[in-house]
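Quick one: the structure is below, questions incoming.
Yeah, one chain of the complex is gone here, protein chain that is, but the others are all in their spots.
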Amino acid sequence: MEAFQKIHPLEFYRKFLERSVRPDGRSLTDIRKTTLSVGSITTCSGSSFVKIGNTSVVCGIRAEVGEPPSINQTGIVSNQSKNHSYIFVNVELGPICSNAFSSSKPSEKAMSLGTQLNALINRLDIPTTDFYFDNEGKARWYLYVDIYCLDYDGNITDASIIAMLSALKNVTLQQGIIVEPNQYFKDSEQPTRKLSIQNNYFIPLSFAVIDDYILSDPCLEEEKLSSGQITITFNENQEICLLLYTGTNGIADDHLKKCIQLTKNRFDFINKLVNENNS
Amino acid sequence: MEKTIDNNDSQDIVVTPGQRLSKAVDYISLDGTYVHKGYIYSSVLGFQHIVKRNLQETKENKDENNNNNSSSEESNIKDERDFITVSKEKDPGVVPEIGSIVTVQVLRTNPRLASVAILCVGTKALKETFNGIIRIQDVRATEIDKVEIYKSFRPGDIVLAQIISLGDSRSYYLSTAKNELGVVFAQSVAGGTMIPISWNMMQCPITKTKEFRKVAKMDNSIETEQE
């Protein structure tokens, strides 16, 4: 059994898929157990820990102070994307989480995921005043969002998106004092504040395409065997804010519609999960 | 000293690495244990097993050769001692060893050798593959000078082989010089799963073309053939 799976993994999977189950016991549309906890890391401004089945990621946000972005300094930074230059997302897929990654070579997967998450963050409409370090905004808070994968068992995209959003909602920023230029101190006596993103949500769901089957929330083995992958993310208004299909074969129209419907079904669950943990 | 030895075939004693199990004179140390300063210690986390001597008659010789940890004085004393081992249900660190039967996939061939990836050791699948080489002189036992690699293996074939040495710095050396070793699964050019028709031929069920292979003699002892 074990040897058969190793030598002919695709045949092995087909035998299961014909009967509409997966080797781990899920049906094709089942999503693994998803859990979330926030604020467990004390050394940073906001943190979250997300587990989807075996896949687990931890997200920490560190806040640092710097001068406000000026057009001269950064060139293209414009008023159009207000918070473009305040939040930076990075994904770390290190050797600790899977044997597929090494410490010396940067992982392409991590790079592309980082870009996607940065694009998602941009659609959050956070007022610039939220990042003011002091009252006048002479200095600004910059948020570095780092997502570390601890266990890589497929569907890292969903886990990262949920982790990123809930960590952002967990961020508390302090009022600052500027003693001299470039000497910044935080005032622990003043009340802390949160970012005004409390009503924003990302509802992600990923799929893997094996032959003609669409598998929700694929595990690592399924991702490896799949000919294509779909990621759909909804925002708080049930509009699609990220839709990604990669694969060697085309995808049928009704398949895509089905996926969108499945993602919609996940809406309430994720909403509740994030709300419960951030109240 | 903890008194953990139970002479009944006890399986429920969990021992941790470094735990002292018994005096070296009481048992012969086997897998998962080692001898240090006259005592037997566990070297893995697992269940302690006492293996009765009479059941292990055949394994005895092997034990003496392999067991470098027990002092020479001990192996000379042929007495009534039982064997002691520690093992975990899930056997994680499977590493190819000399003599093990492995399932490999042929990666590429050249006139002198076939490069393979070791997928399974025995019936255990490896988490990550190891590299191996089947040299031309190790393909079969007879008529070694007439062996041609491309008439024996093609890339993609699944082959049963035995490890004969740790090989060079990159790969293990493997051999298929036994009747029951050789190609167990191969696809023809047309994509069909080929059926063995003789010790050196396989036939494609679709096109009926015959291709040369070093075919393994089928018996049901190995799991991969249950397909």
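Per-chain numbering from 1; labels A and B assigned in written order.
Please note the rule applied: a contact is a pair of C-beta atoms (placed from the backbone, for glycine too) under 8 Å apart; a residue touches a chain by one contact, two chains touch by 3 or more.
As a working rule, contacts and distances are computed from a predicted model.
Trainee: Tell me the UniProt name of the left-out chain, picking from "Exoribonuclease phosphorolytic domain-containing protein", "Ubiquitin-conjugating enzyme E2 2", "ubiquitinyl hydrolase 1" or "V-type proton ATPase subunit a".
Mentor: Its record in UniProt gives the absent chain the protein name "Exoribonuclease phosphorolytic domain-containing protein".
Trainee: Which one, B:27, B:83 or B:130, makes contact with the chain that was left out?
Mentor: Only one listed residue reaches the unshown chain, and that is B:130.
Trainee: In the whole complex, not just what's shown, which of A:11, A:125 or A:187 touches the removed chain?
Mentor: A:187
Trainee: Contact with the hidden chain only, please: which subunit A residues?
Mentor: Residues 16, 19-21, 23, 25-27, 30, 40-44, 47, 54, 56, 58, 60-62, 64-67, 69, 73-74, 85, 88-90, 92, 94-99, 103-104, 106, 111, 114-115, 118, 133, 142, 144, 146, 148, 150-153, 176-177, 179, 184-189, 220 of subunit A touch the chain that is not shown.
Trainee: Considering the entire assembly, which residues of subunit B contact the chain that has been omitted?
Mentor: Against the missing chain, subunit B presents residues 14, 16-20, 32, 34, 36, 41, 43-47, 88-93, 95, 127-131, 166, 169-170, 172.
Definition applied: only the chains that are shown with their structure count from here on.
Trainee: What residues of subunit B sit close enough to touch subunit A in their complex?
Mentor: Subunit B reaches subunit A through residues 103, 105, 119-120, 123-128, 158, 185, 223-224, 226-227.
Trainee: Tell me, which parts of subunit A touch subunit B in their complex?
Mentor: The touching residues are 1-8, 99.
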